[in-house]
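With one protein chain removed, the remaining protein chains of the complex are shown where they sit.
Presenting chain A:
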């Protein structure tokens, strides 16, 4: 258990440092990438491209190993879920909030140390939205039952 927590802390730390040096904690970079009609900033495409390389290799190793170094079974299939309305509606809402603010969950957390009051307010609103999600999901599923 202790090893798992240490590995998680290390993973979080590398993730956060990567978000910082790639410029993803700077909302002008993110919004500059989303704004294709403005002075377009290509940085985010390089960040995504760079991140996909180690992950694609990791999935290949995972497919062979099947078991993680600290014992768990690696989740190789995405839980049997398919494309459903919570996925599409949720991603659209997330995108709208991302466009308005320039922050997604990782950078919102990573920048807590220097994001000031605005960053803290954003984070609290984000957590509130997360608390509201299970009820919203139940309502969506009543309207359009999963097939």
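Convention: a residue touches a chain if its C-beta (ideal position, glycine included) is under 8 Å from a C-beta of that chain, and two chains touch if they have at least 3 such contacts; residues count from 1.
By definition in this document, contacts and distances are computed from a predicted model.
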Protein name, per the UniProt record, of whichever chain is missing from view ("YeeE/YedE family protein", "Acyl-CoA dehydrogenase", "Protoheme IX farnesyltransferase" or "Alpha-D-ribose 1-methylphosphonate 5-phosphate C-P lyase"): "YeeE/YedE family protein"
For chain A, residues in touch with the removed chain: 1, 4-29, 31, 34-38, 41-59, 61-62, 65, 67-75, 78, 81-83, 86-116, 118-119, 121-134, 136-137, 140
